[in-house]
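To keep things clear, I will list the structure first and then write my remarks on it.
Incomplete set of chains, arranged as in the complex.
Chain lettering (A, B and C) follows the sequence in which the chains are written, and residue indices restart at 1 in each chain.
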C-alpha cells in the first residue's frame, strides 16, 4: 500500500454518461475508509485549470448513486491543449496538495492525462466513461448499457406505431464511429436491418429485404450515427428503389446520454470507482481500470486505443438473424 | 334500449395512439355482455373498403389492454375520399349485416363518417383517438396523456446531460397545430421556455432570457412541432444572438406515439369504449363520446371542430412560471 | 389583490406523494413574481413547532419538478394535537412575520389547520396531496395518478409471469379506505376481478369466476388494501374452494408512494401551487384548491370530507367488464 496518497482529486471529462455518479460515490467511500482526503474537480480539465474544487461527501453521494449525469459537471477543454493551461492545472494540484488524480472519461480524457504526465509526476488512474463502448481494455464502458436500454425502450415504443401502420422506420442511434449501440439495440428490438460503420455489406442486405417488402408489417432499421450513409441518405436510397414506401426517420439523440443508470452501469461505476482508489494506493499510475473478461484489469493509457472492431461472434449473429 | 343493434363493426383510423387497444377491449366486453356481435375492421377505412373483417375475442383483448398501438392496425385512405370507395364500404357493411359502426380516430376520421352518412344510414359513434388533444368535446383525447408522459420521461433524461454540460437544449415535441403536448411537457419538466403555435410572445421572452443566460446551468426549451419557427430556426436565431452558446436540438419524434398507454389513457379508452356501445344501444348516432368536465358527454360530429385554443389558465401559468 | 401578503410559509404534511415538489416549484415561482417572500417549513407540523424554516429558491426548485417525494420532508405530528404544540407553532409564525400558510397534505392536514385557525388568524390554503384520491373537492389528488401508473407498470410485469405459469395472482394495492387506486389499476391491467372496500358483491363474483377457472390462463385479482377481506383471507378462501390452484400474492407496498410524478401530477401540482398563491392574494382563507370537473375550484376545509364513494359510472364499468 502506498501510504503517500493522502489527497485524491477526481473529475469527469468529455461527454457525460450514466453511472458517473455511482463511480464518484464509490470513490468517496473508498477514500473515506482509507482516510484519504478527496476533492472533486468541476467541469473536467476546465475546473482543474480554474481551481474549481469541491468536497464530495460520501453520505451525500450515496443519495445520488442512481442519478444520471455527473454532479461534478463535465466539459471539453481547449485550454488544456495548451502548455499554459496545463501549467495552471499543475499549479492548482500542487497548491491543494493533491497526490493523485482519478479521471472519468473517454479516449480524449486519457490522452490528455498522458500529455499532462510529461509535466506532472502525480499518478493518474482513469475510469472509462462513455456511452460509445469504443475503448480497448474493458468489456463495457460506463454508460453504454444504460444508453442501449434507453434506445431499446424507445424503439419498442416505435414498434407499436410502426406495426399499426405497417411502416418502415429508420432509427438512428448514437455511438460515434462505433456500431456497438446499434448492434445491441438492433438485435435487442428484433430489427429487420442494422447499419453500422464497421460493415459495408449491411446496406446491400437491407435493399434486398426491402425489395421483397410487401408493406404487410413493420420494418425496423437501426442505423448507427457513424454509419457511412446515415439515416437520411439510406432513406432516400430506399425511396429511389421504391417510391411508394411509407417511411419515417427518428433520431433518438441525447436521450441516450441521460436517465438513471442501469443496474449494470451502477455496479460497473461502483466496482471501477473502488478499484481506482485501491489502484492508486497500490502504486498504479497512468492506467485505466476496466472489467475485461469479467475480471478487474488495469490497462496503460497508451494501450487504451479506440477499438472499432465489433467482434466475430456478433457478425455471425447478424448473419444468422439476417439483420 | 335499441334492440335493433345486433352487430357492431369497429375500426381505428388515422394516426394510432396509446389506449386504442384498451378501448377495443371495453367495446368487446360491452358487446358480449349485451349479446351483440362484434366485428373488427382492419386498417381503418381501407379495411372497410376491402372487407377486411376479423373477430375481436374479449378474452384475447383483455390480455392486450396494456399494449400501445392498435391490433386492428390503422391507415389513411384516399379511396374513401371517392364515392366509389364509399360505395364499396357500404356494400361490405350490408353484406356482413352490420348495424352500427364505432370509429376510433381524430378529426379526419369523423369528417369521413359525416360524408359517409350521406350514403349510409347506419348509426356511427366516434371515440377521440389522437395524441394531439386537439378536439372540442373532450378534456382529453386517447393517447395524449401517454404522449406527454413519454415526452417528459425523455426530457428528464436530457436534463441530466444538459445540466452536466450547462447546455441549451431545444426539444421538439409532437402535437401538429396544437401546443398542448408542448405546454404540458414543458411545464412538467420545468422548462425555461416553451414555444407553441398559439402564441407569438414566447419567442421574444425566450430571447430575453437567453440574453441573460450565463451558461452556468442547463437551459431547456420545449418547442411544439407546429410552432411557426420550429426548433431549427429558433436555434439559428439564438446562435445569431450569441454565437458562443453550446446548443443541441432533439426531436423526440414517433416515440411519442407508442409505448404502453398511461393509466389515464387506459381508463379513458375503457370508459369511452363501454360508453360507445351503450350509446348505440340508446339510439345515439353521429356523435363522439368524450369526457367533458369529468362527465361522459356525446358531441355531434359537426361540432367536433378542431380546437387550437390553449386555455386562459394555461397562458397565465406560462407567465407566472416565466416560461 | 391582498397586498398584505408579504411572506408565505409552505409545508408538506402526512404521507408524501409524487407531485409535491412540482407544487413547491410553482409556489416558489408565483411568490417570486408577486414579490412575496417564501419560507419552506420542514417536516410538516413538526417543523412548524420547531421553527425549522428554510429558503425555497425558484431556480433550484425548477430542477426538481420531476422528482418524487418532498424536499421539505414530511411527518405526522402528535405534538400539534396539543394546544402547547400549536402555541409554539403560532409563535414561530409570528416571530418570522409569516402572513399566510400553504399546506400540502390530506384530510388530517386540513383538519389540523381548522383546529389551528381557532388560535391563529392567518389565512390558510390547502393543496390535496395524497395518493389515495379520497377527498371531496377535487377530481384528482396529487400523487394519485402517479401511484396508479406505478401500480399498472408493476402489474403488467406480473402478468408476464402469471401468463407463463397460468397462475392466479392476488395483487394488493394502496388506497387506505378507498378503492380508487384498485379500480383504476384493476381496469387498466385488464384484471379478472377487483376487490374494493366500497362493494360487498365483488368477492361473490370472484368466487363464481374462480369456480369456472380452468387454469389455462392467468387470472389477475387486484385487491384494495382497505378491502374488508384483504389479499390473504381472499387467498385462503379461494384455496378452500379449490385446493389445487396455483396462487401467489404480491403487495406492491410503498413503491406506489415514490418515483417521478406522472405528467398529470406535475401539471396538477403546478396548477394548484400557482393557484394557492393567487388565492391567498385574493383574500381566500381556509380553503383547499382543487380541480373539480376540470376547473380550478376552492372548497372550504370543513367541506373537504373524506369521500369513499366510487361513482356510479365506475360501478357500471365493473359490471360491464365483469371484474
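One rule holds in what follows: a residue touches a chain if its C-beta (ideal position, glycine included) is under 8 Å from a C-beta of that chain, and two chains touch if they have at least 3 such contacts.
The structure presented is a predicted model; accordingly, all values stated were derived computationally and were not measured.
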Given 3 chains in view, how many copies does the entire assembly contain?
4
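The definition used in the following text is that only the chains that are shown with their structure count from here on.
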Relative to chain A, which chain's C-alpha centre is the most remote?
C
Whole-Å distance, C-alpha centre of chain B to that of chain C, is 28
Between chain A and chain B, what is the gap in Å from one C-alpha centre to the other?
36
Centroid spacing, where centroids are CA-atom means, of chain A and chain C in whole angstrom:
39
Using the touch rule from the top, collect the residues of chain C that touch chain B in their complex.
22, 25-26, 29-30, 33, 59, 62-66, 139, 145, 148-149, 151-153, 156, 159, 163, 184-185, 187-190, 192, 217, 260, 262-264, 266-267, 270-271, 274, 292-296, 313, 316-317, 319-322
If you look only at chain A, which of its residues touch chain B in the complex?
12, 15-16, 18, 67-70, 73-75, 150, 154, 156-166, 169, 248-255, 257-259
